[in-house]
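Omission of a single protein chain aside, the complex is shown with its protein chains in their original locations.
Let's look at chain A:
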Amino acid sequence: MATTPKRKRGTTRADNQASSDDLLKYYREMLLIRRFEEKAGQLYGMGLIGGFCHLYIGQEAVVVGMQAAASNEDGVITSYRDHGHMLATGMDAAGVMAELTGREGGYSRGKGGSMHMFSKEKNFYGGHGIVGAQVPLGTGIAFSYKYRGENKVCMTYLGDGAVNQGQVYEAFNMAALWQLPVIYCIENNQYAMGTSTQRHSSSPDLYERGKAYGIPGEQVDGMDVLAVKAAGERAVEHCRSGKGPYILELKTYRYRGHSMSDPAKYRTKDELDKMRKEHDPIDMVKKLLIDGDIIDEAGLKDIDKEVKAEVAKAAEFAQNSPEPDVSELFTDILIDA
């Protein structure tokens, strides 16, 4: 384990350029997440989405970059800020939105909601509501890959808040002990709900949290999709070659509150504005596309229109899909033995 060199302290930038097609793909995928989340926020405001709704706006480069490094066969599991992950694994926007509105057409037929969606087909394993609980679960998914001799990796996402849960370290220990193919993607958006990393973490460098177990870690600019992809590829390669787990700390920022009813008074407006203006992950790719003469403004506008139409269609489906039949109350509790 100790033979793997750890990246130097500091932020890893993209060290390779992506192809034009790739850049366009990332742009579109990130834009889809952003427009989807904006629409979800709007539907929440209209009372069509209930309960908790945690938006991913600002963090799009993390999951899009990681998925660019992974194969379709690899597993993904995360906590409750999960809409972006579902879209990035290729789950249907309409099915996700219909779950948010609690309708029959949702991925869990309206029984899971924003925090609990799954797609076996897309290897997305939730959607978990207890902070940190998805970490041992994702480690167990990786255990199943190794048990069956499958050369797959489980992308296990957790936030900077979850790194203070004890079970995370129980999982780190077993993953390192048994050399399980799991990448712990710490999405450090700098706030555990309303408590900043400075106030909740004795060490600011979350990528070092696996040090005691010999798990290599890297800190990555999570607002830069190419940097995320490059780091993700190193992590995937590490796991696939049988060297065990890997930690990526993806420094990112959420533009919205923790959930819809959070006014986010614990941070300054300047901090948010600076992030939006100078580090927006979508603007960053947009600039690469324009500066590289890959596409012009009109071309980008066409993509925007397409994405908007897809989201509008999802929103329409989510409002027109009926509520689940009352008989659904009693299904899926146990499987008939």
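One rule holds in what follows: a contact is a pair of C-beta atoms (placed from the backbone, for glycine too) under 8 Å apart; a residue touches a chain by one contact, two chains touch by 3 or more; residues count from 1.
Here is the rule we go by: contacts and distances are computed from a predicted model.
**Student:** Absent chain per UniProt: "Leu/Ile/Val-binding protein", "Pyruvate dehydrogenase E1 component subunit beta", "ABC transporter permease" or "Chemotaxis protein CheW"?
**Tutor:** Spelling it out: the chain absent from the display is recorded in UniProt as "Pyruvate dehydrogenase E1 component subunit beta".
**Student:** Hey, which of A:Glu73, A:Glu278 or A:Asp332 is the one touching the hidden chain?
**Tutor:** Checking each option in A:Glu73, A:Glu278 or A:Asp332, the one touching the absent chain turns out to be A:Asp332.
**Student:** Provide the residue numbers of chain A that touch the chain removed from this figure.
**Tutor:** Chain A touches the missing chain through residues 34-35, 38-39, 41-42, 44-48, 50-51, 57, 77, 106-112, 116-120, 125-130, 133, 135-141, 143-145, 147-148, 166-167, 169-171, 173-174, 177, 255, 260-261, 263, 265, 276, 319, 323, 326-327, 329-335, 337.
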